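The other protein chains are all here in position, but one chain of the complex has been omitted.
Here is chain A:
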Amino acid sequence: MATVTITVNGKKRSAAIEDRTLLVQFLRETAGLTGTHVGCDTSQCGACVVHVDGKAVKSCTMLAAQADGAQVTTIEGLAQDGALHPVQAAFREHHGLQCGFCTPGMIMAAVDMINRYPAGLDEETIRKELDGNICRCTGYHNIVKAIKAASDTMRGMAQAAE
C-alpha cells in the first residue's frame, strides 16, 4: 500500500492503494470516473486511453503508482463549461459511434493525434494512427470522418486565434 496523488482533470486526488492497482482501476474505482473503459486484457483495444502528462497512453497498461505526481486527462475532462470539445462535437455530428463503448478511447486518441499533427490530417494518416483503437460497431468510416472534421475545425480555430 502506498499513497498516490494524481491530478485528474485538474483536480488533485490522493488515495492509499495497493501497488498493483492499474491506472484504469484508480480512475474508475477510486476517482469514480467510469468514462474510461476496459475492453480487453491484452493491451490492444484502446478503450482505456487517457492522457498522462499530455500523451495518450493505455491506462490498463500502467500502474497508478507510475502515474503518481502526474497530470491525467480523461474523457470527463474534455468538455468545458458544458460545451463539448470539438472532437466530441464532431463525433456527434458525423455519427462516429454506435454502441459507444470504444468512443472515450477513440476521442482521447483523436485529441492526441490532432495535437501531434498541427498542420492537419489526411484520411490515410488518421487510419494509421488508429492502429491502437478497436471498434466493433462502426467500420471506422464515420470515426475517421469525425476526426478529419475535428482536425479541420481545430486548425481553423488556431488560425483565427493568431
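Throughout what follows, a contact is a pair of C-beta atoms (placed from the backbone, for glycine too) under 8 Å apart; a residue touches a chain by one contact, two chains touch by 3 or more; residues count from 1.
One rule holds in what follows: contacts and distances are computed from a predicted model.
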| item | value |
| --- | --- |
| Listed names "Xanthine dehydrogenase family protein subunit M", "Phosphate transport system permease protein PstA", "Aspartate carbamoyltransferase" or "4-hydroxybenzoyl-CoA reductase subunit beta", with the criterion being the UniProt name of the chain not displayed | "Xanthine dehydrogenase family protein subunit M" |
| Residue of A:Met62, A:Ile107 or A:Leu121 in touch with the missing chain, whole complex considered | A:Met62 |
| Among A:Leu33, A:Val72, A:Ala109 or A:Cys135, the residue in touch with the chain that has been omitted | A:Ala109 |
| Touch list for chain A against the chain that is not drawn | 2, 18-20, 22, 41-44, 46, 49, 55-58, 60-63, 65-66, 68, 109, 112-113, 116, 129, 131-133 |
